[in-house]
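Take this structure first; my questions come after.
Every protein chain but one is kept in place in this view of the complex.
This part shows subunit A:
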């Protein structure tokens, strides 16, 4: 009951506020920040590398010898005894026996044969910005070519809210319209993560003064932007800042980038 009263009160408050600001009408837009999360871990910087080496050394010093190491030592001692002629060579045994050294060589050979996945991809070398299979260490953000006013701009996908939609629904619809159906993303909650507003040029203002863009964060699950719909680029943070031409927009976006 009390909560309801508070809600009604808040609604009336907002109504009175909006009536005061009725002179200026703003269009509401939803923008989507789609990020491809890092696939591989960050490479270590020199200090981290140094510290890791030290930890490994300490680990080695504190460790006990394994069965394999003991066997190896025993065999070395035996080999020396045989060389000196103090021990008889067991002809039946030595042929079939696999020494610790043999085993070690075998598994090193096996490891060499195995090819690990490369941390850099062909798309890295080709600088193919439309691919999500590059810059595996960094988060990539999606920029889409979009017409705002007269000109085309490279921005985060955005679109106008329609009557009856919540901002989250707008964001989902906008992403489908701008990037096609194949892009599967996970939206992080119903609340916007960032905000940007800009005024339209004075000759284009008809009923509203400008646009208020509410940004939603989403992470890429699978799929890719449909190529036919629009030109797009996946960029890490530094390159992203180079591409955003409008300084105020770049500043707003940077506020909610990681």
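One rule holds for everything that comes next: a residue touches a chain if its C-beta (ideal position, glycine included) is under 8 Å from a C-beta of that chain, and two chains touch if they have at least 3 such contacts; residues count from 1.
One rule holds in what follows: contacts and distances are computed from a predicted model.
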item: Candidate names "Mitochondrial import inner membrane translocase subunit", "Large ribosomal subunit protein mL40", "EKC/KEOPS complex subunit CGI121" or "DNA polymerase delta 4, accessory subunit"; UniProt protein name, chain not shown; value: "Large ribosomal subunit protein mL40"
item: Contact residue for the chain not shown (choose from A:56, A:107 or A:195); value: A:195
item: Positions on subunit A where the hidden chain makes contact; value: 7, 10-11, 14-15, 17-18, 21, 26, 28, 37-42, 47, 50-51, 54, 60-61, 63-65, 70, 115-119, 121, 136-137, 166-168, 186-195, 197, 212, 214-215, 255-256, 258
